[in-house]
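Of the protein chains in this complex, one is absent; all others appear in place.
The block that comes next holds subunit A.
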Amino acid sequence: MATKTHHCAKCQQRATVYDVGGSKCDSCFQQAIIHNFKTTISRKGLAQFGDNVGVAASGGYSSQALIDLLGRSLSEREDGKTSRMKMQVTIFHIDCESPFLSSNAGIEVIQPLAAKYSFRVCTAKASHSCQQLWKQVGECLAWKDVKDIGDLEELSRIVVYRMVAFLAKSQGCKIVFDGLNASSICRNILTSISSGNGFAIPFEVSPADMSRRFFDISIHHPQHDITDRQLIRYVWMRQIGFIAPNLTLLGPTSSVDSLTVSFLKDLEEQHRSTIPNILKTSSRIVVPLQFSHCSLCRVPVGSNGKFVSTCTKVSEKNDNEEQVHALLCKACQHRQGRMSMETFQSFLTSLMVFDKALQSQDNE
């Protein structure tokens, strides 16, 4: 029985990728991804000509694809014309050890790719302040005290993003691109809804950072319209190295995040338009004009008493004893209930001190 050969919808060559937009050959698929990437940056105003841009890279396939896409967008085009995009790019990598971060594997895959496009690489170990923060947080947070794997993942993420913001500030970058793609944005939307943080959804779904979570630093998501499946395919086609996720802790029901990821993957197999549907519906939610930030995770929180409760008094002992009130989102309130009060409070205190340092750096 003869097998049917599919042809690329654009150039009629033999198709190798069967995507939502139609069959494509390798070359047209890559062009489509680059076009999508550049369009998101220009239409959403994520960066302007000549901007100093940082890239938060963990070494995973998403951030590796981001570096490669950015490099190709800024390089000379294949038809010999100069690229219209021009940016100074610095790659930030947090290489401190934790249950979720391995210090060496990420940098080994990032450096060759960065060198290919002449991007500078800046690591946390090279920054004294970041090392101090990590040491402080690591000492006060007894990781074995945190029994919920979802909390472990989230707390690591909270610290890593702050360190990226600090590194970006020290290098003079006001804009940072991270590797969040359409699938991970949908995962964040579902976990926000299920943890009581519905208020943050319009901020999660937007490719541009409207929440000003880290004061002057904006963390944008230029891969907003590209799914996991497309990125993995892209990375495989371009033969880009990446580090695989830590699977020992990521069973499908080990945490809310991993449950959501496996649910979305299964659903996408049966209903291909799931990811675009979620993004389309969520984008209709109005962005609130007035909001504050959770003191722990920096997620936007409603300023109306209905949405938020101030519930933690953290004492910060300087020369004068000072009482500091913290604002917590719903998810962090639950997190507080799952950890010991002492651990939670000391962790929160060190983060608030770090935020003060980041803010005072803004004012200088």
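Note that contacts are C-beta pairs under 8 Å (C-beta built on N, C-alpha and C of every residue); 3 or more make two chains touch, one makes a residue touch a chain; residues count from 1.
We adopt the following convention: contacts and distances are computed from a predicted model.
Visitor: Can you work out the missing subunit's protein name as recorded in UniProt? Choose among "Cytoplasmic tRNA 2-thiolation protein 1", "High-affinity nitrate transporter", "Calcium and integrin-binding family member 2" or "Response regulatory domain-containing protein".
Guide: "Cytoplasmic tRNA 2-thiolation protein 1"
Visitor: Of the listed residues A:G22, A:G71, A:G198 or A:P245, which contacts the missing chain in the full complex?
Guide: Considering the complete complex, A:G198 is the one touching the chain left out.
Visitor: Can you work out which residue in A:Q30, A:T90, A:S206 or A:S255 touches the chain that's missing from view?
Guide: Only one of A:Q30, A:T90, A:S206 or A:S255 touches the chain omitted from view, namely A:S255.
Visitor: For subunit A, which positions touch the chain that isn't shown here?
Guide: Residues 150, 189-190, 192-199, 201, 253, 255-256, 259-260, 263, 267, 271, 273-274, 276-278, 280-282, 284-286, 288, 302, 306-307, 330, 334 of subunit A touch the chain that is not shown.
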